[in-house]
Structures are given as structure tokens and as C-alpha cells.
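With one protein chain withheld, the remaining protein chains of the complex are depicted in position.
Chains here go by letter, A, B and C, matching the order in which they are written, and residues are numbered from 1 within each.
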Amino acid sequence: MTRVSGDGDTAEGDVEPGSDRMPVLLVRGDREYLVEPGDEMGTDLGVLEVPEDVQPGDTLETHLGDEFQVRRLRGPDLFHHFERTGAPMVPRDIGLVIGETGIAGGDRVLDAGTGTGVLAAMMGRAGADVVTYERDADFADVARENMALGGVSDAVDVRTGDVTEQLEDLEPSSFDVMTLDTGDAATMVEHAPELLVDGGFVAVYSPFIESTSEVVETAHEVGLSDVTTRETIQREMQFDDRGTRPSTAPVGHTGYLTIARNE
Amino acid sequence: MTRVSGDGDTAEGDVEPGSDRMPVLLVRGDREYLVEPGDEMGTDLGVLEVPEDVQPGDTLETHLGDEFQVRRLRGPDLFHHFERTGAPMVPRDIGLVIGETGIAGGDRVLDAGTGTGVLAAMMGRAGADVVTYERDADFADVARENMALGGVSDAVDVRTGDVTEQLEDLEPSSFDVMTLDTGDAATMVEHAPELLVDGGFVAVYSPFIESTSEVVETAHEVGLSDVTTRETIQREMQFDDRGTRPSTAPVGHTGYLTIARNE
Amino acid sequence: MTRVSGDGDTAEGDVEPGSDRMPVLLVRGDREYLVEPGDEMGTDLGVLEVPEDVQPGDTLETHLGDEFQVRRLRGPDLFHHFERTGAPMVPRDIGLVIGETGIAGGDRVLDAGTGTGVLAAMMGRAGADVVTYERDADFADVARENMALGGVSDAVDVRTGDVTEQLEDLEPSSFDVMTLDTGDAATMVEHAPELLVDGGFVAVYSPFIESTSEVVETAHEVGLSDVTTRETIQREMQFDDRGTRPSTAPVGHTGYLTIARNE
Partner (left out) sequence: MTRVSGDGDTAEGDVEPGSDRMPVLLVRGDREYLVEPGDEMGTDLGVLEVPEDVQPGDTLETHLGDEFQVRRLRGPDLFHHFERTGAPMVPRDIGLVIGETGIAGGDRVLDAGTGTGVLAAMMGRAGADVVTYERDADFADVARENMALGGVSDAVDVRTGDVTEQLEDLEPSSFDVMTLDTGDAATMVEHAPELLVDGGFVAVYSPFIESTSEVVETAHEVGLSDVTTRETIQREMQFDDRGTRPSTAPVGHTGYLTIARNE
């Protein structure tokens, strides 16, 4: 393999998460590989060696001379490259959580349950330090691998276990945001006032109205503010020669999102 | 004023955007002030002096002895504290832009037009370097003040002017994401393939179907991929003793969001 | 009063519900009166005498010489002219009930509770014979007056009382459709298999998800088919010089509509 372009300096993407050891995407037409600097990658077009100082914008060549473009990994790419242990939260819902809670650099987030880990990874990429709990040990292992793939192993601490049984490990007022995607989210909402800093948010994602109702009731009981539950419906628009119309494709309800604030 | 609690060390929030000079919120019941370390603040409960080393979690006292809690500023707080030069994009739509484009640390974003600047500030808080253009010079001034208030002056460069007339200032392939909220967004979409890196996203926000249609057509013409337009409808749920139902409150269409990728 | 045009023959509207004694609308600009043939009507523009053989299309004159147009009453007019004893079902939802159950001439409908009576009147106008129950005696009286106003006294039998306590008055297999808009609709759904003919429909309208859930469970238990619950969201579109967009006005959730069939 030979690097055919790109000078390897760090002018582009030299900040986190673009650090030296950040995974990058190798792309050629429909082919797409998520690799780490130093990897050797076997493809049907030959072997690719990824230099330690590989940078987005570089062009790499297989030993057979076929070129791949080097790209920075973006959040939506995680959906294609993460190994799935269930249906991951979609970009839309991740965005809603991030937008409504204002996830940003320096945030400390308590997340349960991890699942595939896309939400945790996206929050890590936005600068948050995330502690996330997954009850299924195999799923937790996959999630840890996914964090490595996503270049956020340092930012996201995947813990195996049921967070409701490990509350003693969590310090009071040590989280800015709690994100809950578990069947018994209400149990954790009960602890939100002690776990969250003043002004912190809890976001609960639930597909069912009954568990949502429980969450809302608990949130009111423990004194959280601005308790709001929303359902989001999205319609894709179709533009063609005959005219413009909403698509008749599924709109994909994925859940009710409840937001409450500790104040 | 006396600090009555909090040791002033930086154990909490010592990363960006929680740096020494980061603005903080002073909160007491319904009173809420966004202040910078070192500020002196006159309130109806007396004067508050904000120490240089103020930290979230501290308690401050006015010279009359009334206490205020110190809170870290969160994204959704920007909606209340930013001076408005028009209706700012709502947290929901900001979240959708962030979620669908994967805004994260190290991203270079080209944004037009700035408006109140909430989107730019939220992206800055998520670790992006943002260049944003605002045609109205007065609005641009307000946006600059808002960036200071939001503690993201370093991350967000507010430029006065029409970006379509300043294209020569922008280097090819120098942006990971373009976010457009202007009437003539289609003109900028035309330049997306040269301005964006490979795999970069453009997100266009438009209230009207006609301009959205133009954007979609242009996106196809210049060869962008995965061109998708969605309309988002949100319903708030009401939980009370009689039962659960969607609220009859306005759902607030705020616009069509078109996403396309440079690949 | 003098009829100034219209020959009084019955070429126009000589079928039901346009029979001789059908109420008609007198309209002049924003003024609108619902009157019966033979009525004498005092208006701020003078007294109007309505001939026994008044016909839609006629022009009538007050004793002061001001003209009113005679119009046939249409279903949507009932919303403005019926005395209200609560929020009446909106035309949209009435249409959905009629469309999904196929209300037509000759249908025998069991309706509970009557409320203002717009649904019952609309079904009567579409040719159905309706028996409707209203628990509140005062409301039932108002509903009876509304049926007279709507010209459907013969088609709609308003009964005072709780239908669940008067089941012995109802013959088995004597209804084509049941329409239920009461808090305890599930109780009536239990009896749908005996009360409905083969292939008959039951339509239940409920604002709350909990009572809807009960209805659905009961419908399955008693063996009804094609049990389907839908929520309907409507968006008004705005067309102006700037472009086309959905209105931000409330969309007005009014309830969940559950349809099931007896087969």
C-alpha cells in the first residue's frame, strides 16, 4: 500500500475526536471500512495497510493498486458500522435527546441501558463523559467494542449490570444529564434529584405509553420540573415531476421522549 | 457577597466549555442570571459579586444575605438568555440537525444565517468550530454578544455579510458540515461539493415547501447523495386523572429539514 | 314579507330531507337564521314571514324590504345552529365514523351518548334511522330540539337514560351500526355481538388511551373482527406569497376512533 496523497500533517481534524489513534473510514464506491491507524485490512480488491499517521483526505492504495478515500468518521456512520445487539436509537431520536438536554463538552452523563451504544457514542463524540449500564454481559462486551470502533473508549465507560442495583457506586450530584432507555426507567427517575446537579436533565425514552405514564408520575412525585412528554412523527417528502407530496412510507414511531429538569 | 459553599477547585466541570471564564447561571426560585466570573450583578435582592473562580455547585450570597445557587449553563438555557433578533431555531430542530449530521468535537461547520445564534452556539458547545454568516450587521452584533454569553466566542466566528458573496474567503474541502437557514439556501447547496470534505453533510432548514423543492433539485443536480427531506410533527402528551391523550396544543411546524451528503 | 323570486314548486330539493316541512336557512351577509316553513322571524332588519312552501333558491323580503336568500340546510351548518350541551363531534370525526362504517339509507343505528346530537343528525340526514341515548335529561331535551331544527325528528329518536340500563328495550340483531361516545363504551361493546346484525359495525370514539384500551380488549373478548384504533392528525396548509407550509395552528386531537365488525 502506498499513500498517494495527503501529507499526514494534522492540519485537518487535529482536535478530538480526530486524535492520532482515531478510527477513520476507507471508502471506495459502495465499499466502506472502519479502520484504526496501523490496521491491515484484507479487501476483495487487495490488502490495505493503514499508516499510523493516516488522515482524513488521504488516498490509500491496496497492494493491487485500487484507491480508497480516507474519511473522518461521522455520527451517522456509527449506525452502519456498529455491531447491533438490538435496534439502535435512530439519529432523529438521538438528536432530540441531545437538543432537548443540551449535551455538550464537559457534561457527565449517566446512561442506561446501553444497547448497541449509539446514543452513548454520539454523546461521547459531542464531548460528554458517559457512564452507561447494560444488564446483558454479552451486549455490554459488544458495546465496548463499538466504543472502540467509534473512537470514544475514553469518553464512554460501559459497565455491566443493572444500574438500579449499583446506585451506591454513583455519587450524589455527579451527573449533568441522565438518559434512560430501559423498561424500569421510573425507578431511576426516582433517584434523579440526588444524582443530578441543579439544573440537570433527565431524558427517558420509551416505546409504550404505560411505562411513559409511570415515568411522568414518578417525575412529578420526586419534584422534577418542566416534565414534558412528546411523541415525534416524521414525514419524508417526495419531490418528482408530477409534484410534491409526503411519502406514504412508514413514519416510524420509535417512542415517547420524556424530559424533566432537576430544579 | 460571600461564597458560602463550594471549594472553588475545578474538579467539577474543568473541561471545555467549563473553562475558568465560562459564564454560569445564578438561580434562586424564579430568578435566573447568566453571569461571567468576576461580574458584579445588581439584583432586587442586593448586589452579587461573582468570584473569578466561581464553580457550578457553589452557593453565593448577595450583600443582603440572600443565597443564589451557581449552575452550569446548559444548551436549553440559551433560549431564555440569548437576546433574540428573530425566532430562534427550537431545541427540537437543533437536535435534529445535530443528530442527522453527527456534529461532534473537531467538526468544522459553515453556518448561514446566524440569526439569534442558538444553533451555532449549540454546535460550538458540542465541540465544533463554527463559521457563521449573518447579513444584518446589527443582528450579527447581537449574535456575537450571544456567543460571549454562551461561552463559545472562541468556537463560533460570527461574520457579517452574505456568504454567497464571500465564497472566495472559504477554502475548498474545509468544512465537515454546512447548516443553512436562509431564503437562498439553494445557492449555497450548489457549492456544497467543493466546500465540504468527502462524507460531509449539508443540512437545510426551510419553512416553505417551494424553497425546499429548489434545495432538493439543486442537491441532486450537483451530485449530493442521500438527499432526504423530512417534516417533523411533535405532539405533547397529557397525563391526568381522567386518562392519557395527546395535547390539543399547537404542534408547531417549524420547517422542512433537508439533509444531503457529499459522496 | 313578499317572496320576490322562486316559484315555490318542488323541482329543487323535493326529496328527503327536503320535505315540505324541512327547515331552511335564511342568509344575508353575515346574518343567518335557521327557520321552519310558516315561521315568523323577527330580525334587526324587520320581520320575515316564511311561507309554508318556501324553497331553497327563493328570495324573501322583510317587512322593511331587506332581502334574504333561502338556502338548504347542510350538515356543517348544524355546528353553528345547534344549541350546544358540550363540545360537539367535529365534521372530520363525524365523516370518519360515516366513512368507516358506511352509514347509508336504511341503516338502523344505535348511538350513545347523544350530547349536542350532531353525529345523530348527520347520520339521520344520510338516511339512517337512529336511536340515541342521553343520560342527562336536560341535554336530551336540547338534543330533541336540535333534531327538530335539523329536520330529522322522524329519523332520530332521542331517548333519555343510560343505554346500559335499558338493554332489554333493544332487540337482538336489530342494528346495522353502533356509535359510542361515552365513558363506559366498553360495556356496550360487550353487547355488540347480540345487538348488531352480521357484518354490522361498532364505532367508538374516546379522547383517552386508557378507555380506548378497554374497548379494544372487550372487542377482542367478545369476538368482534377487524378491531382497529386510529388517531387522526390534521394539518391545515397555508398558501401565501412567501410559499406553502403547514399551519402552526393546533391540530386538534379529538380522540381515538376504534372500529370493529361483527362477523
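Just a few scattered comments:
Just so it is clear, a residue touches a chain if its C-beta (ideal position, glycine included) is under 8 Å from a C-beta of that chain, and two chains touch if they have at least 3 such contacts.
Keep in mind the model is a prediction, meaning the values are calculated, not measured.
Partner chains of the missing chain, restricted to those shown and counted over the full complex, are A, C.
Interface note for the absent chain: among C:P51, C:G127 or C:G183, the touching residue is C:G127.
Which of C:V27, C:L45 or C:V222 touches the hidden chain is settled by the complete complex: it is C:V27. Only one residue in the set C:R31, C:R92 or C:R242 touches the chain that does not appear here, and it is C:R92. Interface residues of subunit A with the unshown chain, by the touch rule above, are 207-211, 231, 233, 235, 242-255. Hidden from this view is one chain, which touches subunit C at 12-18, 25, 27, 56-57, 69, 71-72, 74-78, 91-106, 122, 125-127, 173, 176, 197-201, 209, 212-213, 216-217, 228-237, 239, 244, 246, 256, 263.
By our rule, only the chains that are shown with their structure count from here on.
Separating the centre of subunit A from that of subunit B, both taken as means of CA atoms, is a distance of 20 Å. Note on chain placement: the centre of subunit B and the centre of subunit C lie 50 Å apart, centres being C-alpha means. The residues of subunit C that reach two or more other chains are 209, 233, listed in rising order.
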